[in-house]
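Excluded from the complex is one protein chain; the other protein chains are retained at their positions.
Let's look at chain A:
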């Protein structure tokens, strides 16, 4: 959509988002963090960044899980502010972003309910961005099928269930398979929505979502090699909104080992580059590391264009990567195991 019309509804929020983006830690900040000896040092260094005194009220000794929680809390507050001030179609866009967290929460709640855990203990473990009103009502159900009929039909995720999972499937399937099936439906729906918005948003978001879809297909294929997942079941988990659709996905469904997957990726320039640098030796980056790096590059490039919703998505993903980086560095510092402390992905 054109710049002038865009700013009426979303100009303030895009400006805010770009402001937040400037507060993302730079490489120099990471170099400082890596040299910390204790978590208190880390806290001191973080005070100099955009995070400020977010750890000020925590009792010492500091633990890594506290740091993780507080980092996420800051991100959630920022995102919720953006969401509260948004109007259509941006509010739907931001809602779509939260559906992925909702899927994680629902899977967690289903798992807990199956093991008869009390709801009050499960709710705090859910991701705050993915909360929905019917969360409290989940304990009435004993099986996933009941859960679906009673609770999930009213959530925004109902269409994802309907598309691919029937009631018996819910009871029989492994919980991870359910998660991946839901995520596939979600990704495809998100892709359609962005395409329908059109303009720069579609340009930016469809690129990112296509990469996400292809990445999931490749990773699921590689990780399913040692398990009992059949090739057909595996093929049902591939999102079809990426560049690999349809030939690449068909080839992946037939693959039997890592080499064949690599051969499939050869046909697509960006993905073959990722396979080049990866390996399983001690000093190499793993394939997943390379995928994360590429994702970060795509998200950073989203900020190069103006007047589109992609900046909000990219900001969220970059902040999440930053959280992961900081938590990894804190773990290495806390455990005094500095061998792999540089395995984070610098963003800017």
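Going forward, contacts are C-beta pairs under 8 Å (C-beta built on N, C-alpha and C of every residue); 3 or more make two chains touch, one makes a residue touch a chain; residues count from 1.
Keep in mind that, in the parts below, contacts and distances are computed from a predicted model.
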item: Identity of the absent chain, which is to be given by its UniProt protein name, from "Exostosin-2", "V-type proton ATPase subunit D-like", "Dynactin subunit 6" or "PAR6B protein"; value: "V-type proton ATPase subunit D-like"
item: Among A:33, A:55, A:94 or A:108, the residue in touch with the chain that has been omitted; value: A:108
item: Selected residue (touches chain absent from view) among A:154, A:176, A:257 or A:342; value: A:176
item: Of A:10, A:102 or A:122, the one touching the omitted chain in the full complex; value: A:122
item: Hidden partner interface residues of chain A, rising order; value: 68, 104, 107-108, 111-112, 115, 117, 122, 125, 127, 174-177, 179-180, 183, 216, 219-220, 222-224, 226-229, 237, 280, 286-288, 323-324, 327-328, 331-332, 335, 337, 339-340, 343
